[in-house]
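Reading through the structure tokens given below for one structure.
The complex is shown incomplete by one protein chain, all other protein chains being positioned as in the whole.
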Amino acid sequence: MPLLLFPKIKATNLNPEPFLRAYYMNIAGIGIISTRGRGIDSLDIALRQGWIAPSQTKSHSNDQNVFYPAYRVKKETINDITILKKIRRADKFSKMAVMAARDAVIDSGIQINHKESEVGIILATAFGPHVTTFRFLDDIIDYGDGSVSPTTFSHSVHNAAASYISSLLNIRGPTVTITQFASPIHQSLILAKAWLTEKRCKYVLIGCVDVCGNVMEYICNQKLRIANDGKIRPFNFSASPSSVPGEGSVFFMTTLENCQNKYCEIIPAYITNCDTIEKSDINIIEADGMAGDETSYQNTAPVDVFAGGYSPIFGSMKIISAFHCTVSALMLKKQIRYACPVQDNPYDLNLITKTESAEIKQICCIRKNCANKTDIIKLIR
Amino acid sequence: MKIFITGIGGISAAGRNITEHLESFQLMRRNAGTVSLFDTFLPYPVFEVKSPLINKQKNEMRTLSLAMSALKEALHDAGLQKDFSGIKTGVCLGTSVASQLNDIDFYRTYRNTGAADMAAVDRFLKGNLAEAVARSIKASGPSITVVNACSSGADAIGVALSWLRNGVCDIAIAGGADELNRVPLCGFGALGILSKFLCSPFDRDRSGLNLGEGAGILILETEEFSRLRGKKSVLRLAGYGAAADAYHLTAPRPDGSGLESALRKSLADANITPQDVCFVNAHGTATHDNDKVEGIMLEKIFGQQIKFLSTKGYTGHTLGAAGGLEAAFTATALREGWIPASAGFVQQDENIPVRPITEQTQINGSFAVSTSLAFGGNNASIVISKDQGNQPEP
Partner (left out) sequence: MEDQKEMELPEIRKKLKELLVENLSLEGIKPEEIKDDEILFGEGLGLDSLDAVEIVVLLQRNFGIEVKDMKEGQKIFYSIDTLANYVYENM
């Protein structure tokens, strides 16, 4: 049988839309855990405070003088005694995700009808619970194949966090954990919209989590350029940008229904070129040193549009888009432009240099991912 | 909107392609043995893929090699070349092992010296399953690697179905792949759910699962796209349902309500009733808990006469690949008109009100179901149908 080609199907038939209005969802609630604390209010404070130096962790190497900077989530941030008993065995990865997810549900004010399996969960991660995986490898090395901890193994699987969220919040709809280096947040948003349109569920808890750790920080030091002074510079558009590893979790409670206290609408695009981006009030440049060459960000910040970039607050993460979406949602809800935490501006962009009230209708979050594509998320009031 | 299954590919210990699998099923061939892929004293039988093509790939993760092998077969089956440039193509694949940086030699060196060669890390970074496959076929559309433990492959197919129905892509490559690896072998052993004997799904004396490895992939297309390129198929992806147990990290919900919810949703999604289903390819891992919960639920929903089987007696539990492989087997069985005996079953468990088929059986229906129950409490159900009206492509 001859192999069939695609004789009648050309690229022009494919409707390469930059944005589909039809992809919109409402953000009804947000939960966030980052190096600067827990919750939307702590994010507001952090954005007003500006840049803070990362912590320095001593490397595992024999060289006593090697330290790795990282934006880690502090222990007390995830020490929630109201739920700790129920998630007593959970590692940091799962704890961050559970707390961010729970906060998103509470923040939304939505009363879930558990019997109807109304809520689905989509959890994205780039590297999963690697700290726990390495702890499990410790067990194998130290105790042998036959004497390893089943609890550690159970938490080394990527979907452990989603399982905890489901159990703690009694969420029984469809649940998917995805792992992605290139576009974890965008893929999650597109899938969530598909689920909501199909009425697989009424709400989707879309979220992400990634965690720091000694091994990963060592790997970042080998594979990336680390900022010696601890500052990520989003607007330098360097071919080999500097990074500082970060960790945290963000969750959005999304729905197609109109909610009174919603933050904004959120619209992902997965096929785009920058020329077709509609004009926004703010373009957020998600450069953080994690995805390689950042020179192509240069054409993403027209002079008549404000430019923002908040990676220096959170650290470098494959899931940084979710954090920028959270900042955007907060700006839209509060009608405040937050000053960029690091304002090095060699290309003379129209940077947001001070925190002040403003009329903001839409924000574009722009991410050049490691697959050399541009991901755009638009947020509209 | 009809979603066509135009290509099927599969590789496991039971066969390097679907044809070899059918032979293994007919002969009730169970290719299990002790672990040979790495050194271990653990005595559990495993189902390894014995293929020189897979074994010789050193610069990529074994899981990716397995996936590419199944993909090659599926593409050929679908009459497609390996270049999808300009086509809105989605890639959704499930896995568990390939998502982890778990190279023990890398970690041991790092632990001892504070430094290690980056080769294992590079393999991991290049080896995100869906991203790697999308790159290799130049797919420009959505791509997701699903890591839902044992239901990853089934959930990946479910994601692709959502994409296709919503116009996110016109064609999708969906399924799952996983390699045999020390981490799950040690982990499942510590949980006490690996058997020292060949597994016996649903059997009274079942004593746990055997791990396996492999990949199962479907090529899925919208009816319109398939018509535009002139490809016919009688097989459809008719429905998908998923539900979480919300119960426990490792144990399934005893009342089976998560599985029940997933099953009923998938039937509703396919717009059919339980009576329309001619057989079920069950998850059937041969653990005490899974088979009891699943067996009770199969009887509750489909009645005692339902024909069902577990193919894990031929492939082992292939974790992230299981849902993809079993969807491939379900589709193939509908097309071929027969289902294999459920290998390993001898004696009915008095706590399970149904028994799987013990002989190769002809089937004549239009709809079949494949179920997957996962660690962490995910439950997935896929409905596949055969269009009795159309003639298949010669």
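Brief remarks on what is shown
Order of writing sets the labels: A and B. Residues in every chain begin at 1.
Keep in mind that, in the parts below, a residue touches a chain if its C-beta (ideal position, glycine included) is under 8 Å from a C-beta of that chain, and two chains touch if they have at least 3 such contacts.
Because the structure is predicted, anything quoted here is derived from the model rather than measured.
Between the chain not shown and the residues B:192, B:230 or B:337, the one that touches is B:192. Checked against the full complex, the candidates A:54, A:150, A:213 or A:315 give a single residue touching the omitted chain, namely A:150. Only one of the listed residues, B:248, B:300, B:335 or B:355, touches the absent chain: B:248.
Contacts to the hidden chain, counted on chain B, fall at residues 190-192, 248-251.
Counting over the whole complex, chain A has residues 81, 84-85, 88-89, 143, 147-151, 154 touching the chain that is not drawn.
Simple rule for what comes next: only the chains that are shown with their structure count from here on.
If you average the CA atoms of chain A and of chain B, the two centres end up 29 Å from each other. By the touch criterion stated above, chain A contacts chain B in their complex at residues 1-11, 14, 59-63, 89, 114, 117, 121, 127-128, 130, 133-134, 136-141, 144-150, 153-160, 162-164, 166-167, 169-182, 187, 190-191, 193-195, 197-198, 200, 215, 218-219, 222-223, 270-271, 371. Within the complex, the chain B residues that touch chain A are 40-42, 76, 79-81, 86-88, 96, 99-102, 104, 107-108, 110-111, 113-115, 118, 121, 125, 128, 130-131, 135, 140-149, 155, 158-159, 162-163, 165-166, 168, 170, 182-192, 225, 228-231, 242-250, 258, 261, 265, 374-378, 393-394.
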